[in-house]
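Here the complex is missing a single protein chain, while all its other protein chains stay put.
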């Protein structure tokens, strides 16, 4: 069946091959529990990844468990740790990074995990944009990069053609996006000219990063727990006003929080959408039109050479537990080393649409002309690595970031309903977000 | 509330009570006591750093205008759900209790939705009201109504109220029907002979006899709207847009499970507990009174 070809092929074949053998060998093997939060086709690839590791050696047996959404993986892993019964490895989304780093004895930093196991760990093998997000202030990896994406712009080329827009010279700046949206509306090419998924991630975090604008003080929280939000600055005012103008003109539709905007693009309802590069698998399967994915647009009156975007996605955290043996920690390190191999990384990247986590994986994909055959599959990689990261574009390390994202979404929603203007929304979000940061600081200091 | 005649054994009743009490102690009191204790602590997510803060969590809570707003949201939501689900159920029950053809079939067709889980009910409603994949949502938009409950406070509230009330109608229907069927036919016939019109007859004769059932359901529905609807809100609006559909239980859930602030969440649970204790005492006194009839 066509719909499953993209992600399953090798994955399910490998999983099936591994299954019959597993029980027989399970007695001698050391079990490593791995909780993850990727559903659908992506979860299938995670299982494939696990099956590949289990086949590659005979000492360890990784057992994957899909635990629901990212939030559920994180909360249930924390609850399990508190109850003394955690998995070995938990997949935690990027906004949970600060919380996990504050967890002290609950986690075993990746660099220490490798050192204890006597295994080498060369940080420079990992893509800079990915590594930076998950490293401590000394530049050592704390969690293992796993699935990283970036936000890209998705364009419905059939709708562009219908509106008389070029399908090769695609918009690069927000002004061009607006012009295109106006033409799309005039031609009634799609019911909605433009929408977005992940409003905070795309319109705040990514925009701050590529425009080199601080989202929070102390290098977006990398510099310490005393960080404060900077949402009331001119740039955010400008951008939120820009979105509100588009909405008033009927060019932009707010499609809901987090991933709620996902279906509008593949369904053909919106011609322009902003979403994770990992949405590729779904769009390949569902979209019945020609499309393209390109880097996010920028305001050319703010910056002429946009910086790198930040990553989204999740990383793998090694959790501690009473009675956890050195062998078990060793198995965790072995699994991490395995998924960092160029060949495995390339496979993961191509199966999921996430960016490769290592230089080697990227080069291996280039070597087989993958990006010529799949135009746009490298939009996220280009965007992540197009400039040397600045303190404003290396990522975010904010406590209670999940809550802060929700606060921003709530205030945006009130602005989109006309209950408040951009300045008020940003002032409120800033004030409420800072309360969250202060609470996190109090709870995590000393 | 006491029987006059009883058995004299002293040891046996303890034995009979033992399983229930043991489970209650181990799985209710012990953990609940811990939860109350958490309300006075400030902890990081992992519980590594713990600090006793007295009533600070409660003070923060009531100083938060959004919490006070959530109280009003909850009151409005609960009253709407209760009134809507009870009145629809009463109407359907009164009609299904009439002697008409296929009455039994109607009853069956109205009772079965009782079996639907709230989490699944929300999914069902998504397919109805979602602006881009929902049947009614698309229809409304096609008709020119700007339907998008994710960006309209009123519509969001409407959707969660409808979905929550919908889920509860069958439950109320069953109890109302049971209540109606328990009314002696002679009473109804006597009223009919008096020549009162059916609707008047219903309000003057039938409804007063139903009032114990109605009161019981009132409490059950309010408790349902308070606690059991968070799955519906979570699936449909996540408390938004803004904080338009954030009820007290959803807020406690958010702070505890999403924002990982256990102290704050526990403080909210204590507040909720006090509210439910109030409700339950009212209900209990009422049940006691009825048994004396």
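Before moving on, here are some points about what is shown:
Residue numbering begins at 1 within each chain, and the chains themselves are lettered A and B in the order written.
Simple rule for what comes next: contacts are C-beta pairs under 8 Å (C-beta built on N, C-alpha and C of every residue); 3 or more make two chains touch, one makes a residue touch a chain.
One rule holds for everything that comes next: contacts and distances are computed from a predicted model.
This figure omits one chain of the complex; the name its UniProt record holds, of "Pyruvate ferredoxin oxidoreductase", "sn-glycerol-3-phosphate transport system permease protein UgpE", "4Fe-4S dicluster domain-containing protein" or "D-alanine--D-alanyl carrier protein ligase", is "sn-glycerol-3-phosphate transport system permease protein UgpE".
One chain of the complex is left out; on subunit B, the residues touching it are 1, 3-7, 9-10, 12-14, 16-17, 19-21, 23-32, 34-35, 38, 88, 91-92, 95-96, 98, 100-101, 106-121, 123-125, 127-128, 132-135, 138, 166, 169-170, 174-175, 177-179, 181-182, 198, 212-213, 226-227, 231, 249, 252-253, 256, 262, 265-266, 269-270, 272-273, 276-277, 280, 284, 287, 291. In the full complex, subunit A touches the omitted chain through residues 3-4, 7-8, 12, 33, 35, 37-44, 47, 65-70, 72, 76, 79-80, 82-85, 87, 258-259, 263, 266-269, 276, 278, 281-282, 285-286, 288.
Operating definition for what follows: only the chains that are shown with their structure count from here on.
Within the complex, the subunit A residues that touch subunit B are 71, 74-75, 78, 81-82, 99, 102-106, 253-257, 260, 263-264, 267, 269, 400, 402-403, 406, 409-411, 413-414, 416-417, 419, 436, 439, 442-444, 446. Listed in rising order, the residues of subunit B touching subunit A in the complex are 42-49, 51, 132-133, 148, 150-153, 238, 240-243, 254, 257-261.
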